[in-house]
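See structure below.
Every protein chain of the complex appears in place save one, which is left out.
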């Protein structure tokens, strides 16, 4: 085996960053990753185990200030950004200029169309470079964009909701089986880690437990990713996220009308064939449906479906762990592609 | 005030029956209700407080075997059935023959159309009487059928899911505002008390907590109620129930296409006008949406909505407490109507 | 019935304040209470229903700035403070000077001994008055201090944990049955509403769910109340609070050594006799034990116990709803005593 890859993580103190750190340190192809903090970030902790006592007992997790010369000196080749989108938007140009490959877990570089990016209100210091990078960034959904990810310098890791919805819909849409006249609906539900680590009145235990709520109806940031990657018009997909009283996991219930009557085995074949050879998508045999628990703590996206007797009204169910296939696990899967490693490596 | 009404409850040992008992004993128009058990029922308990220690300290809750002569002797006029549908189906003919008024919380008498009733596989001892009672039974949704409930001898209390869906859709459908071509979708989520008190692998804590699952897609028993009450064709409504990791509460997210572009205030007026003077439905001002917690432990059905920019794609959110507005509270609201009392009485 | 009492609530926007408001508005002896806010308080809301949508549909809950002349003009006699202890400490002297009776739900006036008060670091503007009021304040545990509460102008409503612990221990201690040599231990567990409404990293859903943690070992603020009311030395009681992943409810498991071997019926009699005629304490027959759910949404304190075969090692279990018997419900019970109403009034 050749020398191990040197990598760094900026933003390890968030939920996705923590998961990423834990996966990377066990990945057989990597040295233990360097953990970086931004100026004033990570609550001033010197070691990640101060923030997450669950990390203690396995040696240290020192957090060091981000320094480009230091990264070069250490021979770091790959930088993971688990930072807020504003930070990713401002840091990536320099990282790319430094010759690093970058996997960005934020929404900073996912969107190609200006009308979708508007929701983020990016303030680019250098608009020309930002436009170039936007064009160059590859949307990091391995099952769809594997070849381009392999060659990418900048990978924009997908949103958690977007992962669950795109993977469920891509096979049918690419096969031209969907009646788009009536629109597609994704009613999605996510655990509270998806709302981030900042304590707010919305993430208070008393506000989440024993509750369910819909939010950001018609204007969630992940909607743009979905329609861009699926080749849909903005009005062809309704996406309604809900906040579940659980820690992690996403379940999307997706409603599609097929443009001709089909039999269940045809639908199942469409899904299975599309994901043939793709380890991280599991297709359930109808009428069995995925549940949130089945993919928790794994990198799987689980897909299942029920077809109405008329053969046209289709309900798809798609589950991912929002912190793994929806974030850190998928980032590692992307890394495996970028370095031509087996896509399961480090993820089992 | 005239003499207090004498009532009885059969099935107080279930979740809905317990709630019902607690409401009835505080209702100012009623004597403390007689609690009845079926042969071999209620785990042989002599007092309901043996099954529910939370009832202790308020005097006894003796459970007595059901006896028609005894009910007559006591002067009971109104019988609540919180029994499984098979039991309700077999008991109601005799109760009606005895001259009792009946509010049945099960699914036994809700459905008018044979193809919908098929899902229950009723075994009627006397098919003629069963058919007569089926025709005579009034679907007990007070906001829709108030006059008929007032005059009814047999009220079929609606299903919990059905209550949340019908109340959300009735205003728009009756106003003829819905484009039914594309179909209507209700993605509904319920707490685990809706699954009943029987311990099964499906209701085990470990199977429900940290989880979410869809079930009975295209074939849930409440679908028939919905389409019958809303005047829809069977294929015009998709209903997908989900099991939430919470004790109680239902949230239905409902997708409708309007047949013309509307403004949010028009939609809000449609809902508000329809429920004008109806205390137990609350309409939220868009973009505020109901959450499960808001109606917990109340008899309210909360309605809210978001309308897309195109003015046609509409998302409705409807919440009820499945044990109150979805069961016991609604039963008491029906009783209030049947005896011409104020509809809030005993429910605050 | 005489004219209804006029009352006011300052701090209705907290969890206890909300519960209190809901009880008071239904209390048959009271006019709807005036809701007050402090300068800059309540997030600037003009109506409590803006903060708690569950209140909508029942008329308004206007929040008005606190003004002593205005309270006098309206004829308010009784003021409830559901404010942080610093606010209660600074407001009460003026309220008392204005001739109001006050029930304070905070820790500001509960402690008689300076060494216990030290933990609060009170900054009294007028130390003499503060000392007088401290001496005059009655600890508002109705089952222990009923007569003094009835006559009090200032009632210091007990802490939630303290209520559960004191009520369990008082009968045995007053009967002189406890071997105090070995000390008494209360291992207590509380739902997250006890941690208050402020969003912090500690109250974030992700930090509380799927978790249990001990905190403030040997130095929780409620420890002082317990030893003062029970007449114990500071080292005679160990109190360990834990944060439970539930919304509300407290269960205290209390370990006592009896100073002679007893039989279970003797212990049961000791508890039952002590609380004879006290509606809001329920004693369970051993070996049945209270559970958190049994007293939720009620004003009960539930007590149960198990005695070891040696007749000396005793485990007591005590449950309260921290927002009711542990806060708002108890405040109303105190009010009932102060105005010589039946202690159940408004609490069922």
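Each chain gets a letter, A, B and C, in the order it is written, and its residues are counted from 1.
Everything that follows uses one rule, which is that a contact is a pair of C-beta atoms (placed from the backbone, for glycine too) under 8 Å apart; a residue touches a chain by one contact, two chains touch by 3 or more.
These numbers come from a predicted model, not from an experiment.
Chemist: Touching the absent chain in the whole complex: find that residue among C:46, C:97, C:118 or C:217.
Modeler: Selected residue, touching the omitted chain: C:217.
Chemist: Touching the hidden chain in the complete assembly: which of B:224, B:245, B:290 or B:329 does that?
Modeler: Residue touching the chain left out of view: B:245.
Chemist: Just to verify: which one of C:48, C:95, C:317 or C:335 makes contact with the chain not shown?
Modeler: If we include the chain that is not displayed, C:317 is the one touching it.
Chemist: When the complex is taken as a whole, what residues of subunit A touch the one chain not shown?
Modeler: The list for subunit A reads 26, 53-54, 56-57, 210, 279, 282, 284, 288, 290-291, 293-298, 300, 348.
Chemist: In the full complex, which bits of subunit B touch the chain not displayed? Write them out.
Modeler: Residues in contact with the chain left out: 15, 192-193, 197, 199-201, 203-210, 245-247.
Chemist: Which parts of subunit C are in contact with the chain that was left out?
Modeler: 181-183, 185, 187, 189, 207, 209-215, 217-218, 235, 238, 240, 242, 244-247, 249, 251, 253, 255, 257, 287, 289, 291-293, 296, 306, 308-310, 313, 315, 317
Note that in this section only the chains that are shown with their structure count from here on.
Chemist: For subunit A versus subunit C, which are copies of one sequence, does the interface use mostly the same residue numbers on each side, meaning over half shared, or is it different?
Modeler: Shared-number fraction above one half, so same.
Chemist: How big is the gap, in whole Å, between where the Cα atoms of subunit B centre and where those of subunit C centre?
Modeler: So the centre of subunit B lies 37 Å away from the centre of subunit C.
Chemist: Quick check on subunit B: which residues sit in contact with 2+ other chains?
Modeler: In subunit B, the residues touching two or more other chains are 210, 291, 293, 296.
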